[in-house]
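Complex shown without one protein chain; remaining protein chains in place.
For reference, chains read A, B and C in written order, and residue numbers begin at 1 within each chain.
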Amino acid sequence: MPNSAILLISCPDRSGLVAAITDFIATHQGNILHLDQHVDTLENIFFMRVEWDLAQFTILQSDIATHFTPLAEKFSMTWQLHFSDTRLKMAIFVSKEAHALYDLLARWQSGEFAADIPLIIANHPDLKPIADAFNIPFYIFAINKDNKAETEQAQLALLAQHQPDFIVLARYMQIITGEFICHYPQRIINIHHSFLPAFIGAKPYHQAFARGVKIIGATSHYVTEDLDAGPIIEQDVTRVTHKDSIADMVRRGKDLEKTVLSRAVYYHLQHRILVYNNKTVVFI
Amino acid sequence: MPNSAILLISCPDRSGLVAAITDFIATHQGNILHLDQHVDTLENIFFMRVEWDLAQFTILQSDIATHFTPLAEKFSMTWQLHFSDTRLKMAIFVSKEAHALYDLLARWQSGEFAADIPLIIANHPDLKPIADAFNIPFYIFAINKDNKAETEQAQLALLAQHQPDFIVLARYMQIITGEFICHYPQRIINIHHSFLPAFIGAKPYHQAFARGVKIIGATSHYVTEDLDAGPIIEQDVTRVTHKDSIADMVRRGKDLEKTVLSRAVYYHLQHRILVYNNKTVVFI
Amino acid sequence: MPNSAILLISCPDRSGLVAAITDFIATHQGNILHLDQHVDTLENIFFMRVEWDLAQFTILQSDIATHFTPLAEKFSMTWQLHFSDTRLKMAIFVSKEAHALYDLLARWQSGEFAADIPLIIANHPDLKPIADAFNIPFYIFAINKDNKAETEQAQLALLAQHQPDFIVLARYMQIITGEFICHYPQRIINIHHSFLPAFIGAKPYHQAFARGVKIIGATSHYVTEDLDAGPIIEQDVTRVTHKDSIADMVRRGKDLEKTVLSRAVYYHLQHRILVYNNKTVVFI
Partner (left out) sequence: MPNSAILLISCPDRSGLVAAITDFIATHQGNILHLDQHVDTLENIFFMRVEWDLAQFTILQSDIATHFTPLAEKFSMTWQLHFSDTRLKMAIFVSKEAHALYDLLARWQSGEFAADIPLIIANHPDLKPIADAFNIPFYIFAINKDNKAETEQAQLALLAQHQPDFIVLARYMQIITGEFICHYPQRIINIHHSFLPAFIGAKPYHQAFARGVKIIGATSHYVTEDLDAGPIIEQDVTRVTHKDSIADMVRRGKDLEKTVLSRAVYYHLQHRILVYNNKTVVFI
């Protein structure tokens, strides 16, 4: 795998944006591997993800940001620059349910996720054997309503030692406060077991059963202070019938949860997601 | 197509129900074509749909109900008896959007719906040419907030002349009052252009766009007094991305609406739907 | 709707392609509305679709091709230039089945297809009433094995009078010869009622039933001389069970056929499809 640079850009739309950005790359001998752009014509916002091969690029990797800054300023860009050879660090939060954790770790072990996992944080000890089998440090914080503020501070202190780039809530089942979220804005990925915005909050399969829906779903999203209302990254669904009990929905929903969460993690790791107006542009 | 009888049954669950019902059929030389049953173990309710060939059946078609009544009473059954050679009458309500109406009529003309369509009721004249092309009487009622009560009465009077078995709201876009609904309980089928319970009410595609969902859907349901909250018959979804404008969602959603509505009509015509607790059992 | 230009390009991949093309547009004050590109890294082929607003464009619409030619030659491009205000002409071929024709015409009438339909060609008279209802000339050619060569010549002669841009086979059910196809290369769209390459040829639902598959599908593709083996444009599927008879598969498959064919027509009309190596790039 050759090293490549990835630029994520958003800015007011105007003529000449793609030409200016791709000219910057071409002038310095970069070969574009992937280019996606989108214009929100209602809001007049331009979005772009461009990835180019650094093999022949004439600007040093460490100098690219400096060279790109004048262009970015000219067009009032909000931008991120990433390199494909930089492994992100991903912390995982879990509770008692094993399926999402197993799935994440099996993918990670097989090389599907080019990331490091410095630690797993849990509010129960149940999943420690799984963390042990994969040789990942496992920390237990018995968080509850009464100790939430100080326990989150302790979690943040531990995280500060490990410096994760983002956090994955693999059925963590705890509401995270705004105090915590503001340390990882648009960097906490949750999986909710319904097709949001239907069935926000607790026990969505019970809600789905009570309402008699014919389809259940799962939604991965970035966590914001509004419960289950953050920018949606990915969703998927499966059909159910009157024959499916709540237990059947829980069992079948697990397959959705695993897949939908892992896709969000994959897109995040590949810097394919742009967030704006509480929505996402996902360049797949 | 041989004529067949269809029994739809619900009652408290207990041992011997299936044996008693199928013995009634077998004793009189009926050959079962389809049998589906379901038990809601939480509510302890038994549901059954059984269809049998009448060719050799030793009870006259007109006497079956009388002969079945003692059994029904013994088990406290709620039951319906239908015959496959009875064509139902279906009234259609429309507004300005053509796609659902065209789809229903094309299916009807091809023989997919074994039903008669005595009339189409609209609140705008736009779709009259379509009704004319299919030779179906088309009545316009310029209903609005101020004249709703008396206009619904006029609609009911017209319907009373035609005696439809059920009503299909093919994107009718008007809220129907409880006064009207009580004349056709569990016999008015609506198509709502979202995966309920998400995006109840007006402009669901606009709501979906604003929320940034990655999946849009459509839901057919029986109409009750609670807006978009009646028993769900069928749902389906399709994926969308950030590239889909509201207009794209509207265009793509039409395919869902057509299909999901027509499936509900098909199941209703085949007496495959049982309603209880604001949910449906659909024996497909 | 403002008028826009659409360039479809394929050429050997090299650095600077996107920059050169978008610079051509930006230099002449074109604002890019959509841009998609793809590189087949195995074959080293670059593909691009770019659409830009002509409102401020400083080159006359009629001169754009001339101005673009030097750039195209420099990069050895194969290219097409289209304008969004040019309505394509679409001929439709049918046999006896109405559903695909009805669906195409209802979409066309509602404005979903910005195209003209100069004629419908059939090998049976059954669907003439539908063509009449939509005021489209309907021609019958009683084609069979023995008269195929001369009948196709007669069809071509009639088509030559109407100059359609492309042909849609809406369940035409006749094999078209290479003699005919060569007049409309990559411009004849067929719908096959299976998920190709499974169940090529006649009676695919019967084949699917016999094999006991749990999913049936439909495939739209450009017609080539190899039966059901042309470049696939779009596919979709639906689940079936042991309960689905062949008649059920036929009925349920119609919904797939309609949708999958209409999507292909829509993409073709919007110049979203590039064909190479018997495959398609569809920029959705």
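Following the convention adopted for this analysis, a contact is a pair of C-beta atoms (placed from the backbone, for glycine too) under 8 Å apart; a residue touches a chain by one contact, two chains touch by 3 or more.
Computed from a prediction, not measured in an experiment: that's the story for all the values here.
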Thinking of the whole complex, not just what is shown, which of A:R14, A:H67, A:H206 or A:R251 touches the missing chain?
A:R251
Just to verify: which one of C:V213, C:M249 or C:L269 makes contact with the chain not shown?
C:V213
For the full complex, which residue in B:C11, B:I32, B:L81 or B:I200 touches the chain that was left out?
B:I32
For chain B, the residues touching the chain missing from this view
13-20, 22-23, 25-27, 29-37, 39, 56, 239
Which residue numbers on chain A touch the omitted chain?
98-99, 102-103, 106-107, 109-110, 112, 133, 243, 251, 255, 259, 262, 284
So that we can see where the missing chain sits, which residues of chain C does it touch?
38, 40-41, 47, 195-199, 211-215, 217, 231-237, 241-243, 245, 277-282, 284
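Throughout what follows, only the chains that are shown with their structure count from here on.
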Gap in Å, rounded to a whole number, between the CA centres of chain C and chain B:
36
Distance between the CA centroids of chain A and chain B (whole Å) is 41
Contacts with two or more other chains, residues of chain B listed in rising order:
243, 284
